[in-house]
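With one protein chain withheld, the remaining protein chains of the complex are depicted in position.
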């Protein structure tokens, strides 16, 4: 069965305007290069406008004023966002069993909302509270007293430790660990004495956490991931860290303990944050930046230590030419010595 | 039910001395900023002494000689360590079922000690030997012939591969992998031939391994993590690596094959070790250091390649000023050319 939507329906969904026949039907999305008849495509980059003309697509989502080359058009300010929304519209999400399946373990003391799915091999501990329509995939483990909000998806082999709190519409990808012990020890001169980590992790609503990412519980209080933030795979968030709302972190980022990252921050891959630093709202950090002290002013930063990105770029280029630079320096030294020699000679002659 | 302890009991536990009323009861720990009546706090940083005066806490753990501001005091040399011990004292650890629960799989050939807990969805393979009071959480998998010492905790979704040996009082956090194959291939000119990895991993007593950390089995012999060492999340330990006792590694560290790291080494986050190098006891490595050759003398190192930390700091600061430095160099070149021109002119005039 193929799903079909009219341009009118799509335009209503994305808040766009049809130019052409609003009753034209499309049955899916294509890319500018490969689309076939019956599909809808989008143009985000004006440089690729020429491809619209050549595309076999039935309709195209364009920014206002862009040339439609005779195709049916839906005009909208943000074609990329519109594309994402149309893709969601066409998405056939799997219908879930909405039940605790045989082979799942759910503590009799756990509290489950309506239409919850718990797959075989999943585990829900004592007094855990699971919101409506939550899906807990096979092998996912929810420890005692954890709380999970409505419509959240917990993928296979995720671990959510005791008392941690996960918001609504959160997605935890496979292998994510929420609430493992923070890394805290008191040295006693000979060895390390473990400091009990009795705090929790709070994941606010609409957060997505990538595969195998780890978020440690606070020592006493809370590690917090703010509403709407998106965290990629294999990221490490240490104890007592606070990440603001709508902050985005690419893969393999590491955040040391007690660091506070603001809202709308964009963090490139493999970036590291030292502990106990603060990063201003709206900051952007290039890949592999090392944030060793607080960033109080929004801007684009790179390098270890982090400096303004433009400065880092210039220093990096000069770094690749250090051998040249050293040669120049050596040559100058020689020339100066010659000048000095010459002058001292003439000085002697003059005398 | 609230747990209460007298200052006398606490002082005995931590080896401290009460100044004030030893029969005063406290019911928990607080922080210098937020403590309420009935709580005990600690002061580790003398700069914060003023906060003791303002705190509502009933008692305070202080280093010898520090001002108590009229509060009940427990004096001890290492208040931070004492705090950790008191926290442990107040900790109400979950009482475990001490049984193989329904939904767990334990091979009939496995050997279990006394009071072992195996949660639903956990797996214990053939001939595995599990010590007394071990807790194996849901989804944890112990392959055949693995050995686990007394009082060890294996969290959910941990994998312990065949024949590996885990000591006593070890904590493996969620998603840890012990004994995956080392990364060894013999190129045959066209492709890579897998070298069987038939060694094991040995985790000694009192080690803690952070979430999603991976420790590969040796090719022929043993990968070893020494007694009391603490390894944070998402760390990679390759085959045949030996980590000494009481060594601490922060998150996302990578250690390549056959490298030997000494005792009491402190390793910052994202540090990388090349293969086949040796690192001296008591070495400290700053975050993201790249150890490309052996470190034979203890000290603090940073950078890639690793150099003494102070030198690296100085070079790093100059790195951020390379554009200036290049401008200076260019300016000098111009000035020398002018001097040379002047001299050659005057030389000509003189002649």
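Residue numbering begins at 1 within each chain, and the chains themselves are lettered A and B in the order written.
Everything below uses one rule, namely that a contact is a pair of C-beta atoms (placed from the backbone, for glycine too) under 8 Å apart; a residue touches a chain by one contact, two chains touch by 3 or more.
As the structure is a computational prediction, the values presented were derived from the model and not from experiment.
**Student:** Which listed residue (A:197, A:223 or A:252) would be found touching the missing chain in the intact complex?
**Tutor:** Touches the omitted chain: A:252.
**Student:** From the list A:72, A:152, A:233 or A:259, pick the residue that touches the absent chain.
**Tutor:** A:233
**Student:** Consider the whole complex, including the chain that is not shown, and state which of B:82, B:154, B:243 or B:256 touches that chain.
**Tutor:** B:256
**Student:** For the chain left out of this view, which of B:39, B:157, B:264 or B:283 touches it?
**Tutor:** Considering the complete complex, B:157 is the one touching the chain left out.
**Student:** Considering the whole complex rather than only what is displayed, give the residues of chain A touching the chain that is not shown.
**Tutor:** Residues touching the hidden chain, for chain A, are 29, 31, 78, 80-81, 83-85, 87-88, 91, 94, 103, 119-121, 137-139, 155-157, 171, 173-175, 206, 208, 210-212, 228, 230, 232-234, 246, 248, 250-252, 269-270, 287-288, 316, 319-323, 325-326, 329, 332-333, 336, 339-340, 343, 347, 350.
**Student:** Residue-wise, where is chain B in contact with the chain that is not depicted?
**Tutor:** Residues touching the hidden chain, for chain B, are 103, 105, 121-123, 139-141, 143-144, 157, 159, 161-162, 175, 177, 180-181, 183-188, 190-196, 198, 212, 214, 216, 220, 234, 236, 238, 252, 254, 256, 270, 272, 274, 290, 292, 303-305, 307, 311-312, 314-315, 318-319, 325, 328-329, 332, 335-336, 339, 342-343, 346.
The rule we apply is simple: only the chains that are shown with their structure count from here on.
**Student:** So, what's the distance in Å between the C-alpha centres of chain B and chain A?
**Tutor:** The separation of the two C-alpha centroids amounts to 26 Å.
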